[in-house]
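Here the complex is missing a single protein chain, while all its other protein chains stay put.
Letters are used for the chains, namely A, B and C, taken in the order the chains are written, and counting of residues starts over at 1 for each.
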Amino acid sequence: MRIGSAKQTYAADEAIFKTDVQRLWFGLLALALILFPFVSSDYWQLLACLIAVNVIAATGVMILTGFTGLVSLGHAAFMGVGAYTAAYLSNHLALPFWLSIPAGGFAAAAVGAVFGIPSLRVKGLYLALTTIAASFILQSIFFNWTAVTGGARGLTIEPASMFGHLLVTPGAIYWIAMPIAALSVWWARNLLRTRVGRAFIAIRDRDVSAELLGIDLLRYKLMSFALASFYAGMAGAVWVYLFRVITPESFRLIESIFFVAAIIVGGLGSVRGAIFGAVFMTLVPELLKIGASDLAPYWPDAVKLLSPVRTIVFGALIVGFLMFEPLGLNEIWLRIRQRFALWPFRT
Amino acid sequence: MRSDRRKILGGIGAGALASTFPAPWVRDLRAQEASEIPVAIASPMTGVFAFAGIEGTDGANHFAQYFNERGGIAGRKLRLIVEDTGYQVPQAVAVFNRLVAEYKVPLFLGDSTGFQKTINEEVNRRGLLLAGASFASEIDDPKKYPLQYMPGPSYSAQVGMLLKHIAATKKGARIAFVHSDTEFGRDPIAKSEAYAKTLGLEQVEKIVTPPGSFDVSSEVLKLRRARPEFTIFHGYVMAPVPEFMKQMKEARVETQFMGTFYSSDLGILQKMGDVADGYLGVNAYNYVNQEGVSGPAMDFIKKANGGKYRTNSYLQPWTNLTLGTEAMRRCLESGKEMTGANLKAALNTIKDYDMGGVIGVPISIPGNSLGVGRIFRANLKAGKMDPVSDWIRAEA
Amino acid sequence: MSPALLDFVEFSLAGLCVGALYALTGIGFVVVYKATRIINFAIGEFMMIGAYFFFGLAAQASLPNWAAIILALIAAGTVGGFLERFIFRRLIGESAISVFMVTIGLASIMVGLVEIAWTADPRSLPTFLPDRPFFVPLGSAEAFLASKNGWSFIIVAAIMAAFITVFRFWRGGIALRATAADQQAAYSVGINVPGVFSFAWILGAITAAAAGILVGSISGISSAMGAIGLSLIVVVIVGGLDSLAGALVGGLMIGWLESMASLYIGGEYKQVATFVILLLVLVVKPYGLFGTHDIERL
Partner (left out) sequence: MIEEADARVDAPILQVEAISLAFGGLNALRNVSLDVVPGCITALVGPNGAGKTSLFNAISGFYRPQSGRVFFEGRDITRLSAPPRAKIGLARTFQNIALFRGLTVLDNIKLGRHAHLRTSLVEALFYYGRPQREEIELRAEIEQRIIDFLEIDHIRHAPVGALPYGLQKRVELARALAMKPRLLMLDEPVAGMNREETEDMARFILDVRDEWGVTILIVEHDMRLVMDISDHVIVLNFGEVIARGVPAEVQKNEEVAKAYLGSGEIGSQVRQSVTEMAAS
């Protein structure tokens, strides 16, 4: 149940959570996230870590594509930059994870800003294509700059450690991944409450009039690219601590597509959409897989025969959402919330 | 209209979720039967290696049937849990984490070099035995990969066998390597180049093809100039090997084509067409349709498949499981727990073991690999692979 | 003729022939974009289904090659037309990126369907091209040209000629060009714009399928072959999304460059060479060598 509230101050009206009920729900969510590793198996912890990584990266893509309107299909490659940087710094300079993860973010931000330069001249689909080019180019650097990236063999990284403890299990990495994911989401929400976030949206909606309002397009487009890539870089760095091996194949174009698909399925233009999308797109293939293997005792060829079906379902989800639910999961969520807003007094 | 569709879409989504979601929780509660030995397989059923994953799954399932029919290990039956990885490392790791946590498997079969490298630390930490589809030379190192093994000779050992065969056929022969620019393709090259030198062979060309490129014409032009007498392919399954062979034939380059495990399968060579006739391939196993090959395992395979040809990828998990279960048997018989270390130690005690017709000679596994292989010649008219060498033991 | 020069000529020929195939794929892409402003990311999968249709008809249903090719092209065109009619037409007015993502979703669906129908095994296509190589006389020497390369070039040239004829002289082609230039104006002069969209998709699908059959005859086919289409997007980025000439020049140029890289630097640097060019083009002409871009208005 939620009841409309009258705000006493502008500060209260500008707050993220406007009612106590919202704060309560948020508290419960936070509590659940904290308790999660104590009640779940390694597998679910790994999935939680993957979801956290994807939430970080998808939030970045949401800032860039969902808020600034610049489509990037190079995000997995930026993630790769973060991952390689973190691995290199950790292996060669023995940097602890709490330094190498942001370092990965900054390296990716720098690279992302460079590849964002074309956004000043091209827009929309052309920009998407240039970022594909970025993805190819970075991929080929990962592959050929053997001294740093280990070439096709890739790199192995020492586990992260905290107070002398090696963080090797997904359950341990969870304590790195989830806080960073939470931080990422909080940052994105804050951003939207300030001039920077508004400028991004203005650029998305009408970049020429944004310029006449005093928004420096060059600066803000690059800023958006850099920030989104920073997110991607951090996601990549967390990823590398989770898996501890990187090969160039880990960051292919298809992963970039995954992120864009995630924010579309989640709902473009809302931070919540990025979270929904990342969770949904990570879980659905896994659940379908579990479903297929559950059938195996009764139908021995289930895994074999149903695997292509999973590929189809993945595609059908994207097509289905875009055709019938273009505003994504966030919209569904809002509808549900709307329905229950006055519950139990009226449904 | 629109809201109907929404409902349908929502219904499908909810249905998909409902059908799968409770499953893991329910399964966690399911007591694991003590009469079973679970073995988990992460197999690429989609993606670029799907054909191998699907063959391999059949091979594994047939092995389980074979093994269980013969009583398992002291009455304990083998139970396989297979899952798709899409030939992607993160997916394979997810499969690993889930299956290992859920079933307490003593043996896990992986799908790729990348995965086996990635998961190595985790395997060591959890203490279980890991094998897979990879013959990467790097993994053939018991120090770095103490709990892993591979069902045949490493790629560099395979190329080594081919080189030895060349040296025996023609002294100082002109050879060329053609390999893909992938981890798989690059794996044995440096070692093989050095080995060719020590054998006194003259390397006249090395071709590297980018992954995914379909055009080979400029590479063929290079080979046309280099005129190698022997051309060794590595790092491919099918494409672009047939196109190389066709164009080299057109260009009238008289060369003997050779290749390693994945491109030495009869089924693959038949798909390549007539040009593949006379191709020399190194295989770790006998071919399922090979004459005069028998033994309990091979006879079972032939019967189970009703005379249908099965590829190398089918025999790979078969061999992995044969070795793995044998290690388990030895481990249990000596009264030890099935930990990774115990299993690996038991595995290393396997000496002069008869593979039941799958491999032509008794095998031993002193380190991480099963170091025997044999060179076969494609005889496509007869639909067979003819052995041209004896079983060769890999050197180093 | 000096050996160095002969090298150059032979490798150039090989490169241009492969470039012709790149160009063909690029054209399948550009036709759709030009008319409908949709980036068809499933271009590689259209190639794949074309090749699989041919495989099914020729190798499995044992039709003669020529009949199988024609039927495969018709089938691919039907798929293209069907998708336009029932999916893309309903998405008119949606944001470009949404429609783009729909093509990606469709690509995934097509891969799954092919794996169900034909499994994921790699396969060879029946040979339908002669296997006698070409020897191009060059003074005292002869340049070698592999048969498939030569024939691909000839076929692509024939398809191109057909395209030019259609676009120049046939009413439908002119309608397509008019729609590409200005949709509103095309509507107002009575051009059946949805019809043009269908036509573009059918044509694009047929072109891609033809490219798929040719590529498949070289490299074999598998459910993963769509990845080739993805890497060929470089061609249209270089050439310009909405320019047929751009696709042609871009394709030939990249094919030639790759061959040169292979000759002078080594095969593993083919892609690097391509990307360097790509980078240069993006910096100098972000809309591609021949692409147009609209002047921004307020």
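To be clear about the criterion, a contact is a pair of C-beta atoms (placed from the backbone, for glycine too) under 8 Å apart; a residue touches a chain by one contact, two chains touch by 3 or more.
Computed from a predicted structure; not experimentally measured.
*Asks:* Would you mind spotting which of A:10, A:38 or A:163 touches the chain that isn't drawn?
*Replies:* Answer from the full complex: A:10 touches the omitted chain.
*Asks:* Could you tell me which of A:23, A:165, A:193 or A:339 touches the chain that is not displayed?
*Replies:* Counting the whole complex, the residue in contact with the absent chain is A:193.
*Asks:* Would you indicate which residue among A:125, A:138, A:173 or A:227 is in contact with the undisplayed chain?
*Replies:* Residue touching the chain left out of view: A:227.
*Asks:* Can you list where chain A touches the absent chain?
*Replies:* Contacting residues on chain A, toward the hidden partner: 10-11, 13-14, 187, 190-191, 193-199, 201-202, 204-206, 208-217, 223, 227, 269.
Note that only the chains that are shown with their structure count from here on.
*Asks:* Just give me the whole-number Å value for how far the CA centre of chain A lies from that of chain C.
*Replies:* Going by mean C-alpha positions, chain A sits 33 Å from chain C.
*Asks:* Round to the nearest whole Å and give the separation of the Cα centres of chain A and chain B.
*Replies:* One centre to the other, that is 35 Å.
*Asks:* At which residue positions does chain C touch at least two other chains?
*Replies:* Within chain C, residues 115, 120, 231, 268, 271 contact more than one other chain.
*Asks:* Hunt down the residues of chain B that sit against at least two other chains at once, touch-wise.
*Replies:* 45-46, 50, 54, 181
*Asks:* Touching chain A in the complex: which residues of chain C?
*Replies:* Residues of chain C touching chain A: 37, 39, 87, 90-91, 94, 96-102, 104-113, 115-116, 120, 230-231, 233-234, 236-237, 241, 268, 271-272, 275, 278-279, 282-283, 286-287, 291, 293, 296, 298.
*Asks:* Using the touch rule from the top, collect the residues of chain C that touch chain B in their complex.
*Replies:* 7, 10-11, 14-15, 17-18, 21, 115, 119-124, 127, 131-133, 144, 146-149, 215, 218-220, 222-224, 227-228, 231, 255, 258-259, 262-263, 266-268, 270-271
*Asks:* Within their complex, state which residues of chain B touch chain C.
*Replies:* 45-48, 50-51, 54, 181, 207-210, 212-215, 217-222, 224, 237-240, 242-243, 246-247, 249-251, 268, 271-273
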